[in-house]
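Below is a structure I'd like to ask you about.
For this view, one protein chain was removed and the others were kept in their places.
On to subunit A.
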């Protein structure tokens, strides 16, 4: 169950140009948040009216804190980055989390840009034997949380669009390579988790399907209420045979099975 909470900001840190990590003290969220869930944050007053959905990036249960990492996009996130102390008004934790199950032994996360953030807490929470993280960023200066990812997964590969760091490639290329390498060793990924721009996730979903690997995607959509009441955050999904309908990212998602999403 989620709650409306006014919680104390514990720390605020700039990770790179325009990307900030906010650590928030919250016994309730630390105890209840699951990987893939998000918080709906009030950023400003009447000029950033709606709350902004931001993923839970990490949780420190011992300290009763959790982190959100966000990039400045517009009015709301711009306001949020100036909050360094005091409290913040959140609704949390929200949404349908990633599936974590012991039966998936060899997992891989594929993230792009701001879509990498929710994958960290997922990797930390998973007890899979073999964990791979394939992370894509625009350029070297935009690479964040690398050390945290390295601590949470055995294999971490980074791609940048301009080749200034890691490989000059798309993360989807890295995924195809990884699948190929594993198959040479007679191994196979059991589950792929992905979050990032829609074209990237569409490609990841296609690769997963082609290779018969289960895949979970975390979708993004503009939101109103964040809890399933206003029906604005629609995502086209398969419902029944040959049927489709609009599911809602805030309540039915953000995490969906890739095969349930209509990728058109």
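We take it that contacts are C-beta pairs under 8 Å (C-beta built on N, C-alpha and C of every residue); 3 or more make two chains touch, one makes a residue touch a chain; residues count from 1.
Basically, contacts and distances are computed from a predicted model.
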| item | value |
| --- | --- |
| Name under which UniProt lists the unshown chain, selected from "Thiazole synthase", "Dihydroorotate dehydrogenase", "Biopolymer transporter ExbD" or "Radical SAM core domain-containing protein" | "Dihydroorotate dehydrogenase" |
| Option touching the unshown chain, where A:168, A:188 or A:222 are the choices | A:222 |
| Full-complex contact with the absent chain, from A:91, A:114 or A:145 | A:91 |
| Residues from subunit A at the interface with the omitted partner, ascending | 1-4, 42, 46-51, 91, 221-236, 244-246, 251 |
